[in-house]
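Below is one structure; the comments refer to it alone.
A protein chain is absent from this complex, but the other protein chains hold their places.
For reference, chains read A, B and C in written order, and residue numbers begin at 1 within each chain.
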Amino acid sequence: MGKQRHTGADLDPSFASDNVAGISPEILDAVERANHGSALPYGADAESTQLQQWAQQEFGPQAEIYPVFNGTGANVVALQAVLPRWGAAICSAQAHVNNDEGAAPERLGAMKLLPRPSSEGKLAPEDITEELGVQGFVHAAQPLAVTVTQSTELGTVYTPDEIRSIADVAHAAGLAVHVDGSRLSNAAAALDCSLADTTAACGVDILSLGATKNGALAAEAVVVVNPERVAGADYIRKFSMQLASKQRFLSAQLLALFGTDLWHRHATHANEMAALLAERLRQVPGVKVNPPSVNAVFPEVPTEVAERIQSRYLAHTWDTSASGQPVLRLMCSFATTGEEIDRLIAVAAGT
Amino acid sequence: MGKQRHTGADLDPSFASDNVAGISPEILDAVERANHGSALPYGADAESTQLQQWAQQEFGPQAEIYPVFNGTGANVVALQAVLPRWGAAICSAQAHVNNDEGAAPERLGAMKLLPRPSSEGKLAPEDITEELGVQGFVHAAQPLAVTVTQSTELGTVYTPDEIRSIADVAHAAGLAVHVDGSRLSNAAAALDCSLADTTAACGVDILSLGATKNGALAAEAVVVVNPERVAGADYIRKFSMQLASKQRFLSAQLLALFGTDLWHRHATHANEMAALLAERLRQVPGVKVNPPSVNAVFPEVPTEVAERIQSRYLAHTWDTSASGQPVLRLMCSFATTGEEIDRLIAVAAGT
Amino acid sequence: MGKQRHTGADLDPSFASDNVAGISPEILDAVERANHGSALPYGADAESTQLQQWAQQEFGPQAEIYPVFNGTGANVVALQAVLPRWGAAICSAQAHVNNDEGAAPERLGAMKLLPRPSSEGKLAPEDITEELGVQGFVHAAQPLAVTVTQSTELGTVYTPDEIRSIADVAHAAGLAVHVDGSRLSNAAAALDCSLADTTAACGVDILSLGATKNGALAAEAVVVVNPERVAGADYIRKFSMQLASKQRFLSAQLLALFGTDLWHRHATHANEMAALLAERLRQVPGVKVNPPSVNAVFPEVPTEVAERIQSRYLAHTWDTSASGQPVLRLMCSFATTGEEIDRLIAVAAGT
Partner (left out) sequence: MGKQRHTGADLDPSFASDNVAGISPEILDAVERANHGSALPYGADAESTQLQQWAQQEFGPQAEIYPVFNGTGANVVALQAVLPRWGAAICSAQAHVNNDEGAAPERLGAMKLLPRPSSEGKLAPEDITEELGVQGFVHAAQPLAVTVTQSTELGTVYTPDEIRSIADVAHAAGLAVHVDGSRLSNAAAALDCSLADTTAACGVDILSLGATKNGALAAEAVVVVNPERVAGADYIRKFSMQLASKQRFLSAQLLALFGTDLWHRHATHANEMAALLAERLRQVPGVKVNPPSVNAVFPEVPTEVAERIQSRYLAHTWDTSASGQPVLRLMCSFATTGEEIDRLIAVAAGT
């Protein structure tokens, strides 16, 4: 499976990832509005207080929210907060925590990941069951958490029922449930549900809530949904170097996105642009592509189409199809425009 | 020595720290200007390229700069990059790395700190010499780096000669030299020298370059001055969860501050406001205060003055003087105004 | 795949593992002989000096040997000594380091393991090649070492050529090569070669040399074969809590085993007993079993045979065969006797 490398500095990055987009104007406005006078640092500010209120409204009165800088930070803070020193986390082999965080979970969290093969990036309840055999076996890292990505690294989406099934099995065996929600907005928009519907309502204990890929400058949050399964989140955020001094500006970004319907509008736009992109690509001769679930499109393209695209665009060869053709990954964001799609299609079609 | 606690949410935070200030308008403008179109993530963007050029101009053609999110991140990335698994870092007992980073150096960097008592927060060459007795002793953590804070946590400043003396002793014994430059701007402004004059020019190998306390939203950088003593900084930044996806916005902040004379203007203002604050405080009956070296003022005040101030302001009792009176810490920033000082003095004087 | 659990305290443990055996009389004699007068601790003793000489004779004049307490300790010290902070180690998914060390590599060594599926516990050169795609990719843990187990956890043996092929690919890509030689003696005896023939002579850089399973009380060693690829082994052993104060008694055990032909005699005996056990089991109706390569026998047995054996013996159900029958793991040691085999066969046959 292909790895994202940023070598082609002269290539158009527009479809390389959803993090190539800039800052949503509404979010930047919110940062500016928060920029007046002095404010207590480290979260004792008005915006952070308001964000905490939002989190309780969305995820339940017991919820706690801890803004952090980036997604890896959110994941590793959250997993440390649900795992004792001897704990391990079950994840998909395709998970970002497993492949793309420089081994931060292992190095900084001193935890073992227990990756499970999966064709579509999704775990199933059986994945948990099959790891439970070592419970109580002192020689093995103890599976005490499961982490699922919503939407997944492969552009798939768990239904609320699927999350609930995983959570039920996990809880029955004493495991905590974490969602890597780096793209939770895209999933919720695709499912036409709230952020809580696919997390708190399904038994999720702790959540990495992503904002950067959906229009923020740099802001994510750890949301503790179930404080009874979580310990020391505030201390862990601090020593994990994810506590911002001027936290008001992180909270302002998160509020602008989640305290309004902006998250939904942005995610819906990104998903729709991906649907449009897939539809247009399907009309290019030789291209096969499934309708995307969220904002990632994985077209199987003839080699010459791949070459045309990759001569102009940074576009990752994600896989090779059964018939030997390259499968690209193209991503849309809140900022993707129809004109950008037009240009990509023209390049792909060689017109 | 007093600890900063943020309990008084109804108190005026204006002098509690230099991180209570917001974002410098010039820096926020720069973020806005960087917010156009798509850009490659993780540093492969135009602003980051330009920042790298600036770093080479300032710190030498071999210099490398790695933007990070916060000061703890910068320090722990930098120290990991100069220490092998068995290394330890000599620091002042008053150092931020020792007291205020939640043990991130120990927990995430797996390093031991070797704190040295110091009355003014400054190390001397003898502090290094006295730790060298364990070199080669397999039972002891090996002192392989020294970290000094410029300006220090106690508001003092190393002269270039003092840094150079430390670096000479350190290098002669095989240790790398790190500067925690969270407030390097204030020190350089006070010394009337460039950022490099008190770091690269004095033999410093690696540097945490602070911007947040001098007007940024959230941006610091690790500057590798001497790549021969540093290994793996890019990998270490990544797994230390300090690599921003939309790095252009961190680089834009750093460029706005350091690529112009803004850092100098802001730091000079903060230092001058502190000098003014000290001068005005000295006129309050019973108050004793030394002229500040940079932007921190440590007045010894009668108990009733402390009570008046602390009934209205978040102001940390930093210490108790020899005569039993409270010593407060008051800090000025790039945003401190004369009116704010007037108000504080009126409260202090009980007028 | 079955996990070894020690719940049946009333069951006969004789075939449960090779670590159920006691201490070889020759080794215990050597401990007694070393027990006279005072000796410098931590390796500055006569036995340790003699052991170092042996290591140089066996593995080359540049070799260094570091006695440790147990196999996990040897592996985690060795891997830390060849990996920088950002390094990862490629291993078989069946490897002891991956499954049976309580995640010590991740927790204490802060390293990621990159497990590769394998049917027989053996890595192939392609396993390395396929992990190299992330070299230089800052988001991924960097594969900088490969660890192979000789003989493997599945009772298979690498030929010297197989090790050499792996080492060649690894070295060409800049990776260090580690052998987990917890049962190296059994492999060397089976291959009819020296300990170095299948390690140092094949390009192995560092080695965990096992003695406990071959008759020692508690003694293993890290052997640095190629000091140019290894750093800080002495400091790493110390902080990894594997430096014995009365090291003379560890060195005495290792010398008694490896400084004579005792390792070969013991390992040959264990291997031969396993061959005999397999031959005898094959005569029990319904049992299928391959001739063992070393001292582990994996018979596929009818369910009633498994029940008879497991009613009397601690015998791990290792797997289920394609035809649905249990596959047991039975191990022989230097101390296994023909009478013990007779008794086991009688139980298995229900006679």
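The rule is short, and it goes like this: a residue touches a chain if its C-beta (ideal position, glycine included) is under 8 Å from a C-beta of that chain, and two chains touch if they have at least 3 such contacts.
From a predicted model like this one, the values you see are computed outputs, not experimental measurements.
The chain that is not displayed touches the following shown chains in the complete assembly: A, B, C. Across the entire complex, the residue among B:11, B:134, B:231 or B:276 in touch with the chain not shown is B:134.
Touching the chain that is not shown, out of A:42, A:158, A:298 or A:334: A:42 (per the contact rule at the top). If you put the hidden chain back, the residue from A:84, A:174 or A:291 that touches it is A:84. Touch with the chain omitted from the figure is made, among B:76, B:90, B:111 or B:262, by B:111. Interface note: of B:86, B:258, B:298 or B:313, the residue touching the hidden chain in the full complex is B:86.
In the full complex, chain A contacts the hidden chain through residues 42, 80, 84-86, 110, 138-139, 141-142, 231-232, 234-236, 238-239, 243.
For chain C, the residues touching the chain absent from view are 6, 9, 12-14, 16-17, 19-23, 28, 31-32, 34-44, 69-73, 76, 101-104, 107-108, 212-213, 217-218, 235, 238-246, 248-250, 314, 335. Summarising the interface, chain B meets the missing chain with residues 3-5, 85-86, 88, 99-103, 106-108, 110-112, 133-134, 137-141.
Methods note: only the chains that are shown with their structure count from here on.
Between the Cα centres of chain B and chain C there is a gap of 50 Å.
Taking each chain's centre as the mean of its C-alpha atoms, chain A lies 33 Å from chain B. Annotation: 41 Å between the Cα-based centres of chain A and chain C.
Among the residues of chain C, those touching two or more other chains are numbered 85-86, 110, 138-139, 141.
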